[in-house]
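Following this message is one structure expressed as structure tokens.
Just one protein chain is left out here, and the rest sit where they should.
Our next item is subunit A:
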Amino acid sequence: MPLPDWKTTRRGFLGGGAGAAALTAMAVPLHAQSPEPEPLENYAPEYFTAEEWQFVMSATALLIPSGPTPGAIEARVPVFIDLQLASGFGSADDWYMAGPHIADADPLLGWQSPLTPAEIYREGIAAVNAWCEQTHEAPFADLLPQTQQEVMTALSEDEVPLPPELRGLFDLLLQNTKEGFFADPKYGGNHRMAGWTHIGFPGARASFLEWVDKHNVPYPLGPVAISGERG
């Protein structure tokens, strides 16, 4: 799949190497903001199929809704999740994945599914969409907002029937959505540091010697990203 142009340029900018990043962080950056990427509608996912992409767009929009302040969509959370699943996280590179797998073990014993995160999304989205077709005659993304809300609530309360190896779907989706809202923008989400600005987290400033004993006083500076971009 050919990459749309903006991706190549954005990659180039972010991949400019640690040296470039360090320079921009220390000197006053020429551009306080990176160039605006292509709109989400034109994004060509690296991992998701078109159907999965629609699901992830609608699901993350419910988990962190848009409103007076940016939500998951404006923060480009779906892009973050797509890129994570295409990376070592998606393929569980760091995890112990050897069998035997007892997928229906007591949840307190942790991840026991034989599936990787990328596989959980693939099979899980298909299962949820099939259930939506069965109960509401349309895939999740095509349901009315109120119905989507009900399905998401059911999913979060384990009321959508899923086989044990997929039971981690909702927690994984919610975790990755929050990651995409709050991780450094270099991972594709938290666009314009929307998540950090929303709560007042200053990002990668990491130097507060003069501030630690100013108690109960608002911190005056906005967030900065690893690239040196300022919010």
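The criterion applied here is as follows: a contact is a pair of C-beta atoms (placed from the backbone, for glycine too) under 8 Å apart; a residue touches a chain by one contact, two chains touch by 3 or more; residues count from 1.
Rule of thumb we're sticking to: contacts and distances are computed from a predicted model.
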Query - Name per UniProt, for the chain absent here [options: "GMC family oxidoreductase", "Ferredoxin", "ABC-2 type transport system permease protein" or "ABC transporter ATP-binding protein"] - result: "GMC family oxidoreductase"
**Report entry** In subunit A, positions touching the absent partner
**Finding:** 18, 21-22, 25, 62-65, 67, 69, 71, 89, 93-98, 100, 102, 105-112, 149, 152, 156, 174, 177-179, 182-184, 187, 195-196, 198-209, 211-213, 215-219, 226, 228
